[in-house]
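Take a look at chain A:
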Amino acid sequence: MALLSLEKVVGGYGGAPILNGVDIAIERSDIGVIVGPNGAGKSTTLKAIFGLLKVTGGAILFEGEEIANSLPDKLVPRGLSFVPQEKNVFTSLSVEENLEMGAFTRRDDFRPTRDWVYSMFPVLAEKRRQAAGELSGGQRQMVAMGRALMSQPKLLMLDEPSAGLSPRYVIEIFEQIVKVNAEGVGILMVEQNARQALAFATRGFVLAGGQNRFTGTGPELIADPEVAKSFLGG
Partner candidate 1 sequence: MDAVIDVRGVSKRFGGLTAVNNCSLSVERGSITGLIGPNGAGKSTLFNMVAGNIVPDSGTIMFDGADVTGLKPHELFRRGMLRTFQIAHEFSNMTALENLMMVPGDQPGESLLNTWFRPGRVAANDAAVRQKALDVIDFLKLAHVKNELAGNLSGGQKKLLELGRTMMVDAHVVLLDEVAAGVNKTLLQDLAANIERMNTELGYTFFVIEHDMDLIGRLCDPVIVMAQGEKIAEGPMEEIRANPEIVEAYFGSPVEAA
Partner candidate 2 sequence: QDVTIGILADLTGPIESLAPAIVAGAELAIAHVNAQGGILDGGTLASSVADSGCDTTMGGAGADRLVNTDQVTAIVGGFCTGALVGGANAAGIPGNVVMISPSATAPVVTDLDDNDLVFRTTPSDAFQGVKLADHLYAEGITDVALTYVNNDYGAGLANVFAEHFASLGGTISANLAHEDGRADYRAEIGQLASSGSQNLVILAYASGSGQTVLRQAVEDGSFTVFVGGDGMVGDELLTGVDASAVEGMIATRAGAFEGESATIYANLATEAGNDPNATYAPQAYDAAFLLALAIEKNGSGDREGLSAALREISSPPGETVLPGEWEKAKALIAAGTDINYEGAGGPLDFDENGDVPGVIVYLNIEGGSFVEKGVIE
Partner candidate 3 sequence: MKRSLLLFAGLFVLVILVGLATGAPFTSRLLVEAAAYALIALGLNIQWGYGGLFNFGILGFIMVGGFATMFVSYPVNAAFWGSDGPMMLGRALLAFGAGALLVIGARRLDRFGITGKLRTTAIVLAWIFAYILYRSQIDPAAAYIESTAGFVGGLGLHPVLGWAFGGVLAAGVAYIIGKICLGLRTDYLAIATIGIAEIIRALIKNMEWLTRGTLTVTPIPWPTPLPQQLQTMGFDPSSSFVWARLGFFALVLIVLVLVLVLLHRAYGGPWGRMMRAIRDNHIAAGSMGKDVTGRQLEIFVLGSVLMGIGGAMLVSFTQILDPNSYQPINHTFLVWVMLIVGGAGNNLGAVFGAVLIWIVWVMSDSVSQGLFTIVSNWTEAIGWGAIPDITTRSVQMRVFVLGLVITIALRYAPRGLLPEVIRRER
């Protein structure tokens, strides 16, 4: 049984549906990458999984249970976590408080997790008392990911984690993602830095017009000439 599976999901923002049958399946060991043209419905897919918009058809199963249209405060305790593309830190809160907010749904002692996050992003431990708004773009991205990891998710969803980062940080962030995945957290992310991301993706999904166009492992997709030409910039 897949950790997360979307079957023919249909949904939108009230008008015409944006998603017209999206299929996705992710295991806990997977790094899934969604690519596609602008407006294809990639972000919408992540939001649909996370209950931020109305799903009108199909099924979203998490560990075999239907989760379509449940709200984040129900999903986070079940092991889902989401890093939005922009505005993904609490700028006026300190780094440590940001992490604490990530553990809001947890009742148990979250300090071990926090130390784990610090061990993964040592620079955050240094800046634990600093307001997140004072950090550079790359550091913020780490805070955002750290926050999402604090709930000990089984699946981490990221919306364009590398956007706007300098090449050096892009590499760093991707390395971290692989590392997190190695700790047993499933990854599902949207990327426009598609070649780089697909290079290490165990599952790749090409979305266009709210539907799957191609599905395969990352390297397979990169190798597919049609995918490369239409979606990866040749």
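Basically, a residue touches a chain if its C-beta (ideal position, glycine included) is under 8 Å from a C-beta of that chain, and two chains touch if they have at least 3 such contacts; residues count from 1.
The set was built so that all candidates are chains of the complex that A comes from, given by their letters.
Just so it is clear, the structure is predicted and the values come from calculations on it, not from any experiment.
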If you had to name the candidate from 1, 2 or 3 that touches chain A in this complex, which would it be?
1
In the complex with candidate 1, residue positions of chain A that touch it
13, 36-40, 42-44, 85-86, 136-138, 160, 163-172, 192, 194-195, 229-234
